[in-house]
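Pasting a structure here, questions to come.
Excluded from the complex is one protein chain; the other protein chains are retained at their positions.
Letters A, B and C name the chains as they come in the text, with residue numbers starting at 1 for each one.
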Amino acid sequence: MLMAENIEIFGLEFIVRDYECDLQGVVNNANYQHYLEHARHEFLITKGINFVDLHNEGIDLILTRVEIDYKYPLRSRDRFIVKIDIEREGNARLVFIQEISRIPDNKLIVKARVTGVATRNGRPVPPGKIVEQLGLV
Amino acid sequence: MLMAENIEIFGLEFIVRDYECDLQGVVNNANYQHYLEHARHEFLITKGINFVDLHNEGIDLILTRVEIDYKYPLRSRDRFIVKIDIEREGNARLVFIQEISRIPDNKLIVKARVTGVATRNGRPVPPGKIVEQLGLV
Amino acid sequence: MLMAENIEIFGLEFIVRDYECDLQGVVNNANYQHYLEHARHEFLITKGINFVDLHNEGIDLILTRVEIDYKYPLRSRDRFIVKIDIEREGNARLVFIQEISRIPDNKLIVKARVTGVATRNGRPVPPGKIVEQLGLV
Partner (left out) sequence: MLMAENIEIFGLEFIVRDYECDLQGVVNNANYQHYLEHARHEFLITKGINFVDLHNEGIDLILTRVEIDYKYPLRSRDRFIVKIDIEREGNARLVFIQEISRIPDNKLIVKARVTGVATRNGRPVPPGKIVEQLGLV
C-alpha cells in the first residue's frame, strides 16, 4: 500500500523471473498482462473480492478491452511495482488504471487501462455488490 | 493467405491448446497476445523479414502500444484464424491491424491494433528497408 | 499418424513460436511440457477421450511423474514432431512414452516418460473405460 495525497493507491512488488524474458533478452510483451492481472486479483482480495470464489459462484470478471503503452523494457531480475487505481465507467464497466515502474529508480515501464465487466452465463450483470466493495458507489 | 477485394490479407490458423486456458475455462487474456505475436512474426517471414535475424543484426522490432478488444472467448480446441493488415504511422511506426475469428463460424473473438517500431540500441531507427519489404513505401 | 513396423504411432507437428524461446535463444525447458501435453490431449481425442469433457464429468486425468531427457535444443521457427506411445503400469497408471524430434532432419530433441492416473475428487479411479478406449485391455 502506498499513500499519495490522502488517496490510497494499491501497489504490488515483483521481480522479473528469467523465464519471462524472450530471445530479445527482455520481458515478453504478453507477460506484462500477467503482471497486471495478478496485481488486479491481489488488489481485489484486499477489497474482499476473490476472483476464483466469484467464478465458482457463477460470476466471472472478464476483460472487454486492454490498452497498454510500453515505455521501457524490463530485464532479468529487475524489481518493479504494479500500481492500480480504479474507476467506474457507465453502469456495468470497471476501469483499472495501472502503471508498472521499476524499483528503485521509479522508471516508468508500462501504462495500462484495463476495462472489465462482471458476467453471469456470458451476459453482463450490474456489478452492484462489487462496486460497493470497491468503494465506487 | 486469404483474398478479399483484390487485397491480400494474411491469415494464420491455430487451435486452442488446453494449457492456454485458465481456471475460467477459457483462453487467458494474455495468451491472445501470444497468438497475435506469432501471427505477426509469421506474416513478416512471408515478407522476407525475420524477427530473430534482425535481433541478431542489432535491430529489434518492439511494441510501443497494444489495444485489444475482447469480443468473445475461445475455449479448449477451438480453431481460429488470426488475420493481419498493416499500415504506416508517421515516420517510424508500423501499425498492425489484427483480428481473431473462430473457425468455421467466423465468430469475431478479438480485434487488436498493435503499434511497433524498429530500434537499434534502444533508439528508434527509420524502418526504411522494412517498410519497403512490407510494400508500405 | 505415422506407421512404423505395422504399429500405429501417433505424431503431431508443431513449429516453435518465438515467445516460447527464452533469453538463451532456445525453447525454455518448461515449454517442452506444454508441447508434450498438447500432443497427449490430441492423441486422446483420436481415441474418443476428451480431457475437458472428462473434467466436466468429474474425472481428472492428472500426472504423477514426468521424466524428460533434453538432448538438443529447439530454436525459433524449428519444425518438430511429438510422437506418443502408451503403456499400462499396474492397475491405475498410464505411461506415455513421448519423443520430440526436429523436422526434417529427425534430430532427437527430447525423450520423455510421463505417468498419469485418472482421479475423481482427488482419488485414483480404475481407468477402465479409458484403458479400453486406448486399446490397452
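Here, a contact is a pair of C-beta atoms (placed from the backbone, for glycine too) under 8 Å apart; a residue touches a chain by one contact, two chains touch by 3 or more.
This structure is a prediction, so every number in the text was calculated from the model and none was measured.
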Residue, one of C:9, C:49 or C:66, that touches the chain absent here: C:66
Interface with the undisplayed chain - residues on chain A: 17-19, 25, 34, 37-38, 41, 45, 51-52, 76-77
Contact footprint on chain B, counting only the chain that is left out: 18-19, 21-23, 25, 28, 30, 76
Positions on chain C where the hidden chain makes contact: 23-24, 29-31, 33-34, 37, 52, 55, 60, 62-70, 73
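The working rule: only the chains that are shown with their structure count from here on.
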Identifier of the chain whose CA centre is least distant from the whole-structure CA centre: B
Same vs different contact residues, chain B with chain C, by half of numbers used: same
Gap in Å, rounded to a whole number, between the CA centres of chain C and chain A: 34
Chain B, residues touching no fewer than two other chains: 34, 37, 52
